[in-house]
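Heads up, one of the protein chains got dropped from this complex, but the rest are sitting where they should.
So that you can tell them apart, the chains are marked A, B, C, D, E and F in the order they are listed, and the count of residues begins at 1 in each.
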Amino acid sequence: MEASRPLDSLNESRGKRVIIELKNGKQFVGVLKAFDIHINTVLEEVDEMENGEIKRKLGDVFIRGDTIILISPQ
Amino acid sequence: MEASRPLDSLNESRGKRVIIELKNGKQFVGVLKAFDIHINTVLEEVDEMENGEIKRKLGDVFIRGDTIILISPQ
Amino acid sequence: MEASRPLDSLNESRGKRVIIELKNGKQFVGVLKAFDIHINTVLEEVDEMENGEIKRKLGDVFIRGDTIILISPQ
Amino acid sequence: MEASRPLDSLNESRGKRVIIELKNGKQFVGVLKAFDIHINTVLEEVDEMENGEIKRKLGDVFIRGDTIILISPQ
Amino acid sequence: MEASRPLDSLNESRGKRVIIELKNGKQFVGVLKAFDIHINTVLEEVDEMENGEIKRKLGDVFIRGDTIILISPQ
Amino acid sequence: MEASRPLDSLNESRGKRVIIELKNGKQFVGVLKAFDIHINTVLEEVDEMENGEIKRKLGDVFIRGDTIILISPQ
Partner (left out) sequence: MEASRPLDSLNESRGKRVIIELKNGKQFVGVLKAFDIHINTVLEEVDEMENGEIKRKLGDVFIRGDTIILISPQ
């Protein structure tokens, strides 16, 4: 029943590779390390993607929650 | 009388297939698994739609509530 | 005197046909079933309108309040 | 001294004809029936104006406060 | 020391002629009658300015705080 | 250790000349007189800058915090 709450569902993706899409159109793929109730999120081993190709490699990335549109496990 | 509150109405769509339209014009169709008071939403078996056709298939998707315009059962 | 508060005025439209205009320019006409203090709103028997013509028919629609500009009884 | 607070000043326009300008450039003229602390507002006998001419006549209109730029008695 | 808080500084302009610039680029000049913690503001004897010239004369104007960029005594 | 909090760092600039950049691209240079937790800010002896040149001289300016991108001592 926990999983009937969105953050519980999101928690099931912790430690797994997810794609995050931002309001400005950017896409980041990385391991979901942490998030909070504002959906502030930390990804590890991050690839910034563009048209399905890696545009830039980043280590850890803190993303401010209010810029996020969606998070989906890969 | 519960259904006189918007979130109670929305709750009647839980487990059913819904369309969600976002502020950036994107449309997602999937099974409504979870939502909270911010309208943060989790869909399962998601199709991203464009002009009535499936653009991309996704598994589970967490959508941040403040990007959502509307949710309608299919 | 209740009606001197906007939500009380809005409540007088419950069960009646209203037009809702959104920040993105979209217009929806339907029966006002429910709303809350955030102006999250549920319409029934919804027509999406464009230039005075029906663009799309929807059943129930949950509209997130922060996308709404105005609500007016038809 | 009440009038040294903006909502008290606004209250002096209750029952009078006001112009409301919205962030999207729209202008509505009508009788100020109600408002709340979010500046959610209800106008009666509303004319939507464009370039000084009436574009559309509406009865009552509920306007969500966060779309409003200014309110001025006519 | 009061004046070390922005609203105390702003209060020193009460009753004086100020210019208010809005996020949409509009400029209003008038006497600062009232403001609150949201910077909702009431001006009296208002001139809407454009390129240094008066575009429109208004009496009292209530301006919603979240549309304001700056307020400066004339 | 106070300085490990952003507002404490900002406080070290009080009474000094700073540049403030706004979301609309405008730049203001002046003496930082006051700010609050919303980053509502008052500058004194203000120059509005454009391309490194003074565009307009203002006395005191109250800037609403939510329009500010950054503040940097000159």
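Please note the rule applied: a residue touches a chain if its C-beta (ideal position, glycine included) is under 8 Å from a C-beta of that chain, and two chains touch if they have at least 3 such contacts.
Owing to the predicted nature of the structure, the values given are computational and were not obtained by experimental measurement.
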{"item": "Visible chains in contact with the missing one", "value": "A, F"}
{"item": "Touch residues of subunit A, complete complex, unshown partner", "value": "14, 22, 24, 26, 33-36, 40-42, 46, 58-64, 66-67"}
{"item": "Where the missing chain touches subunit F, by residue", "value": "3-10, 13, 23, 39, 65-66, 68-73"}
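The rule we apply is simple: only the chains that are shown with their structure count from here on.
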{"item": "Required steps from subunit B to subunit F (each step between touching chains, minimum)", "value": "4"}
{"item": "Subunit A onto subunit E, rotation angle from CA fit, given as a multiple of 5 degrees", "value": "155"}
{"item": "Subunit B and subunit D, separation of their C-alpha mean positions in angstrom", "value": "34"}
{"item": "Overlap residues in subunit C, where contacts from two or more other chains coincide", "value": "66"}
{"item": "Arrangement of touching chains [line / ring / star / complete / other]", "value": "line"}
